[in-house]
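A single protein chain has been omitted from the complex, and every remaining protein chain is retained in its original position.
Which chain is which? They are A and B, in the order written, and residues in each are numbered from 1.
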Amino acid sequence: MKSLRERDITVKPVWIYLALAVVSLLIPALMDKYWQSVAVLAGIYIILGLSLNVIVGYAGMFQLGHAAFYGIGAYTAAIINIHFGVPILWLIPVSAAVAGLFAFFLTRPIIHLRGDYLCIVTIAFGEIVRIALKNDIFGITGGPNGLSGIARPEIFGYAIKTPLQYYYLIWIFVVLSIFVIQRLENSRLGRAWNYVREDELAAEAMGVDTVKVKVAAFVIGSAGAGIAGLLYASRYRVIAPENFSFLESVIMFCIVVLGGTGSITGVFVGTFGMVVLPEIFRPLKDWRDAWLGVAMVVMMILRPAGLWPSRRLKLEIEDSADSALDEPAL
Amino acid sequence: MELFVQQLINGLTIGAFYALVALGYTMVYGVLKLINFAHGDLFMWGAYLGWVALTFAIASLFENSVFVVVPAFIFVMFTVGLLGIVIERVAYRPLRNAGRLAPVISALGVAFILESIARNVFGASYKVYPPELLPSGGVGIVGDVRINYVQLALLLASVLLMAAIYAFVQFTRAGTAMRAVSLDHDTSRLMGINVDRIISIVFLIGPALGGIAGMMVGMYYGSFDFTLGWVFGLKAFIAAIMGGIGNIPGAMLGGFLLGIIETLGAGYVSPQWKDVIAYVILIVILIVRPTGLLGERVAEKL
Partner (left out) sequence: MFSGKRQTSTSFHIMSMVVLVVMLASLFGTAAFAEEPSGEPIKIGLQAPLTGDYAYEGKGFEQSIQLLVDQTNAAGGLLGRPVELVIDDDKGDPKEASLVADRLTTAGVVAVIGGYNSTATEPASEIYDEAGLLHITPSSTATRLTTKGFQRFFRTCFLDDRQALFAVDFMKDVLGVKKIGILHDNSTYAKGLADWTKTYLEEAGIEPAFFDAINPDDQDFTPTLTKIKGAGLEAIYFTGYHAQGGLLLKQSADVGLDVQWLMGNASNNPELITIAGLDKAKGTIVTTEPLPSDLPYPEAKAFIEAFSTAYGNPPASVWWVMAADAYNVIKNAIETTGSTDSETLATYLHNEFKDYPGITGSIIGFDEKGDRLGTIHKAYVIDDQGNFVVYGESTS
């Protein structure tokens, strides 16, 4: 059996992972609380980015409503925790499952839509979820106030409270996500995603069930977003519909594309750009958003494949110079 | 029944505005296959520039004549149109061959920039259009149903603009060239069409329409702030998709349809849920006709 390295170009040598692990475990312990909090938030967005990457990067579909599933996961955890007292960590599979289920039922009927139409539908979903949450649908979502009093995660009775503790908890989830996604990348499903993204018609002709494959991408990606939602809810203890707006979906989308579509490292880079940099640039105050916009435009012009794209996709984009506008999918 | 007719009139008016903005989206999409997320903000800039023009004009040049509106319109049209051309050159042209995702990010970036500049230059408070400018009062139609003069004038102006655009696209050489470019860039070049120039023209007309719509909305509602662009832009985008993106009559149909659905939804169901109603109807339309109501049928089977 070929080793992982030989079979696949995206798994890096072991020592790189070890080095990254050591660095990422040690540095936050030296930071002050504020930056630790930023690190925690970055961790949550990394998970969101990784999950969205499955949909946008691997399967090649426009998803501009990812925040909806982020919110569904958060609210699921919040409602069950607040009303039934179920400990947060036990709710991880629940949040993931509920988000995934919503994704399944929402995307199944519209999965055949062409790229730009799919895009608007995802935006519409995002808004529908947000408005429904705000209007206190079924009386359980707390309306515009949202929900508060979400419990902190507990491991054997020890509650996780400080940003540093949270950081380590999220670190575990990030590592797990990376592992799962790398396995997926190199599985039959992952390869199917590649085919569907590159040429859907040909994929169908080769016997790939494009519908199942695309819906699977949405379900898996949304489940990941659901988990991120749970982590956010228990970290900040208060959630409101405005936390899950279209702007959030845009940020996640930018993380994936700016960082480098289809690449795990790209998600890290993108999160740094979209979450951490704005914190560093707080002194810019009123003009922060303008500079963010400028950065986005400049980045895309200079490196249209993103800062650290997956090698597969980089080649695709370079090749697309031949036939950019006649491309069907996306 | 009267209530219904009144709501219809309200819906048509707001629908006209959506239609104008949707036209801009659809024209740009037609030639570039790009969803210009910055379009809503161009609309917002139209409202601001219109306000600047009217306030300045009244203060210094024309006094309170209603005809001040005409030069102001022209000013807004050209300025926003110019802005559109600049944006295309700087933020979109370099990305012509960069796939589908990069231009979207660039468009979002432009949107952020436009919003931020508007907020910093014009301030955070609401701007009010000079009310003395517009004739108040209206015309009764049947019983309690009223349509006021401003509504009438703006509806008329919108319809005229739409007719002009349609005529332009259908009957002029440039319009034909536009249609050719939206079919295939390379073949158009082979036919001797200067694709870049056509695209620039589209970015002059589309944003100009959006800007005018912005000014009209400002005049109609009287006040606005920098958050205007985002919501309106999204709705107009939905209208364009409903009608079939890239399809000009489709954008107009979509705009009016959306306006009516929203107004009836707000009036008969609940204002809180009216947006959800519109979105759900959009999704249903797309499930049944995957390329919009008037869009070309594309063979994508389930």
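What to note about this one:
Quick note on the criterion: a contact is a pair of C-beta atoms (placed from the backbone, for glycine too) under 8 Å apart; a residue touches a chain by one contact, two chains touch by 3 or more.
What you are looking at is a predicted structure, and each value in this text was computed from that prediction instead of being measured.
Which of B:R119, B:R179 or B:R289 touches the hidden chain is settled by the complete complex: it is B:R119.
Of the options A:L20, A:I137, A:V175 or A:V238, the residue whose C-beta touches the omitted chain is A:V238.
If you put the missing chain back, the residues of subunit B touching it would be 3, 6-7, 10, 14, 119, 124-126, 128, 131, 138, 144, 146, 148, 217, 221-225, 227-228, 231, 262-267, 270-272, 274-275. Those residues of subunit A that touch the chain absent from the view are 30-35, 37-38, 41, 134-135, 143-146, 148-149, 161, 163, 236-240, 242-243, 248, 272, 276-277, 279-280, 282, 285-286, 289, 307-308, 315, 319.
The rule we apply is simple: only the chains that are shown with their structure count from here on.
Contacts from subunit B toward subunit A in the complex involve residues 29, 32-33, 35, 90-91, 94-106, 108-117, 119-120, 184-185, 234, 237-238, 241, 245, 272-273, 275-276, 279-280, 282-283, 286-287, 290-292, 298, 300-302. Touching subunit B in their complex are the following residues of subunit A: 56, 109-110, 112-117, 119-121, 123-125, 127-128, 131-132, 135, 211, 246, 250, 253-254, 257-258, 261, 286-290, 292-297, 299-301, 304-305, 316-317, 320-321, 324-327, 330.
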